[in-house]
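Let me begin by handing over the structure; questions about it come next.
Complex shown without one protein chain; remaining protein chains in place.
Letters are used for the chains, namely A, B and C, taken in the order the chains are written, and counting of residues starts over at 1 for each.
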Amino acid sequence: MEGFRFSTDVRVRFAETDAQRIAHNATYLVWFEVARVAYLDEFTAGYRAFQDAGYEATVVETHVRYLTPAVFDDVIRIWTRCLDVRGARFRYEYELVRVGDDARIAEGWTTHACVDAHTLRPTRLPQSIVDAIARAES
Amino acid sequence: MEGFRFSTDVRVRFAETDAQRIAHNATYLVWFEVARVAYLDEFTAGYRAFQDAGYEATVVETHVRYLTPAVFDDVIRIWTRCLDVRGARFRYEYELVRVGDDARIAEGWTTHACVDAHTLRPTRLPQSIVDAIARAES
Amino acid sequence: MEGFRFSTDVRVRFAETDAQRIAHNATYLVWFEVARVAYLDEFTAGYRAFQDAGYEATVVETHVRYLTPAVFDDVIRIWTRCLDVRGARFRYEYELVRVGDDARIAEGWTTHACVDAHTLRPTRLPQSIVDAIARAES
Partner (left out) sequence: MEGFRFSTDVRVRFAETDAQRIAHNATYLVWFEVARVAYLDEFTAGYRAFQDAGYEATVVETHVRYLTPAVFDDVIRIWTRCLDVRGARFRYEYELVRVGDDARIAEGWTTHACVDAHTLRPTRLPQSIVDAIARAES
């Protein structure tokens, strides 16, 4: 996918479908989160290490555009990139395509704030994370 | 809520919280859906009648801005309005406030297309629904 | 319902259905939890007060027998009782019937342990809760 260097795959679970026989619209936000966690695993020490260091990432805004319905057992490749890292804020973008026929399933973005796990106040992303993301996306 | 004539309440379920001890970000899209169903119940014959008449509503786009975390057992009032009804397309807007302290929890919008349940092709919203929404929002 | 003194209603959400067009089997455990919370609200100071007093209830075992599929928008009455309160342990039983046609949707039970929220070690249920449950079920 042009402009993306990382992807992770999910397979549509039966529990994620709804009575329209497609993946429910809320599920996409869960997949985005799975992709963020996989991204941090790939390029940093992972989200658990981030938490252990006293940070949490909160979700500020989410946006999804649904293009082609996904159905049970589809394998969805989630292309994921992190950008606009600025102080406490950062942004993820996602492109979802179905493995097999390359159908464009959805696109979306989410914005986040890094907070101190104890005070819950916004705090700059640790420099090691900023650097790791810069390397990953360069 | 200025500009809204309809609201419905949900109470944050324990299952809807996550390890940050707040309602998970994907849950908001489920609540939006609960609000749409309640809205159609109030102003039309309901979503089930809509389906029985051979229609489905698909979700085209969703957007959420998270303002104040909601926690277990909070009662959230979802102010809901439907607008921009045009052919097959329509749009819902939401304002979520916590009952008790009026904290602004989130705001969001979703866009939808009415489709024929059999062909899944976009089709104009039935005129009775268009009229009911116009009356509800006027 | 014979032998039950408390019930609460849930309405099947669209997000709770699956591609078999019925409420997904895991959803019933969420409904059981909703019923437990409502039960504690009715007969005690509520689960939040229980937590504030330094306790948590963990889930030890769950059992569901599915009798009639529930579909979107069905209103399900969850008959709920608490019994076998013994030290840290207690047990809930549930009977689910559909409002309207009284179809038996499911039955189930769950067992729980009261734990100290800090040590997570089992601890006797506070006597005030034990007494409240005894009064509720007598």
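In this section, contacts are C-beta pairs under 8 Å (C-beta built on N, C-alpha and C of every residue); 3 or more make two chains touch, one makes a residue touch a chain.
Fair warning: this is a prediction, and the values are worked out from it, not measured in the lab.
**Student:** For the chain left out of this view, which of B:M1, B:A45 or B:V71 touches it?
**Tutor:** B:V71
**Student:** If the hidden chain were put back, which of C:H63, C:R86 or C:R104 would touch it?
**Tutor:** The single option touching the absent chain is C:H63.
**Student:** Tell me, which residues in chain A touch the chain that this view leaves out?
**Tutor:** 13-15, 29-30, 33-34, 37, 46-48, 72-73
**Student:** Hey, which chain B residues sit against the chain that's not shown?
**Tutor:** 14-15, 17-19, 21-22, 24, 26, 71-72
**Student:** Over the whole complex, note the residues of chain C touching the chain we left out.
**Tutor:** Against the left-out chain, chain C lists 20, 25-27, 29-30, 33, 56, 58-66, 69.
By definition in this document, only the chains that are shown with their structure count from here on.
**Student:** Quick one: chain A and chain C, Cα centre-to-centre, how many Å?
**Tutor:** It comes to 34 Å between the two C-alpha centres.
**Student:** If you average the CA atoms of chain B and of chain C, how far apart do the two points sit, in angstrom?
**Tutor:** Spacing between the chain centres: roughly 27 Å.
**Student:** What is the distance, in whole Å, between the centres of chain A and chain B, each centre taken as the mean of its C-alpha atoms?
**Tutor:** Chain A and chain B have C-alpha centres separated by 24 Å.
**Student:** So which stretches of chain C touch two or more other chains?
**Tutor:** Residues 14-15, 72 of chain C touch two or more partner chains.
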